[in-house]
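Pasting in a structure now, in structure tokens, and then I'll have a few things to ask.
One chain of protein is taken out of this complex; the other chains stay put.
Take a look at subunit A:
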Amino acid sequence: MHLLNKITVACLLAGAGHALAAPPAAAQPVTLGVAIPTATHGFTGGIVWWANQAKKELEAAHPGLKVIVKTAGSTPEQANQVQDLLVVNKMNALVILPLESASLTQPVAQVKNKGVYVTVVDRGLSSPSAQNAYVAGDNTAFGRLPAEYLAKKLNGKGNIVVLRGMPSTIDNERVNAFNAEIAKHPGIKVLDAKYGNWNRDDAFKVTQDYLTRFKAIDAVWAADDDMAIGALKAIEQAKRTDIKEVFGGAGAKFAVKKVIDGDKLIQANVSYSPKFIYDAIKMTANARLKGETLPAKTIIPSVLITRANASQFYYPNSPY
């Protein structure tokens, strides 16, 4: 009896749906394309993991939502994927972490002109008119916070060596912010800054050579947790005891774990979690499902991680 009623109602509704063709006020279907870099190192590994995490959670929560994640190893590949997402998958929203700013601006602008809602994450495009919303980590704070922390830890006096990432605008922004803050402390000297390319092996070599060259180093700003590993190994091998802190960055899980455990050399970190891709996908999907838009610019703050707050930044299941 009860069941029969239900079936009748369902049939009626289905018929009505066909007849009226007007979608119900609530969920309008959203096909969300996600274009991100291939996992080539720890950080991008984290990006891919967090993007898939967002897909899993969102698709489970919203039946009308489809999330398609595409990873690209090069700029042309990513441009092709964006095109395919539009033509083949008929996406109406895109979250993209562009591999390169300038060369992806045109492909993304074209997609936006066809009515796709575009959220750009982290690395920006050359023209803001190609995007609806921008979500990013705070690279200035990524450089400023370690400088403030190290200045305080060294009581305004000491020698620091710096490992840079890869020659890029992000790296320049971070290093400039670091240097600007250090300049406020005349007692602190940056001995040199060389490229470690966000790579453990290169960081190991560069640190070895720093240790050969400088007899007294108080702190290493490794500017990335992968590079911090290489630096730590080189210091361990040289049995140097003058170094008081190796400051990485980006909140990789092993580094945050070291902060929690009270490591001798890694006592603080700065957050720049690949989780912002997860936040951006969720924000975009939820807004589009309701037919809303996002603020033009959302900056996910970079926070100083110390033993006191480290547990909030520890994601043991993420690869990064």
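Here is the rule we go by: a residue touches a chain if its C-beta (ideal position, glycine included) is under 8 Å from a C-beta of that chain, and two chains touch if they have at least 3 such contacts; residues count from 1.
Note that in this section contacts and distances are computed from a predicted model.
A.B. asks: Could you tell me which of "ABC transporter permease", "Predicted L-lactate dehydrogenase", "Selenide, water dikinase" or "ATPase" is the UniProt name of the chain missing from the displayed complex?
C.D. replies: "ABC transporter permease"
A.B. asks: Which of A:149, A:178, A:247 or A:320 sits in contact with the chain that's absent?
C.D. replies: A:320
A.B. asks: Would you indicate which residue among A:48, A:118 or A:266 is in contact with the undisplayed chain?
C.D. replies: A:48
A.B. asks: Just name the one of A:144, A:174, A:200 or A:258 that touches the chain not displayed here.
C.D. replies: For the chain that is not drawn, the touching residue is A:200.
A.B. asks: I need the residue numbers on subunit A that touch the omitted chain, in ascending order.
C.D. replies: Residues in contact with the chain left out: 38-42, 44-46, 48-49, 164, 167, 192-195, 198-201, 204-206, 208-210, 212-213, 226, 229-230, 233, 237, 254, 318-320.
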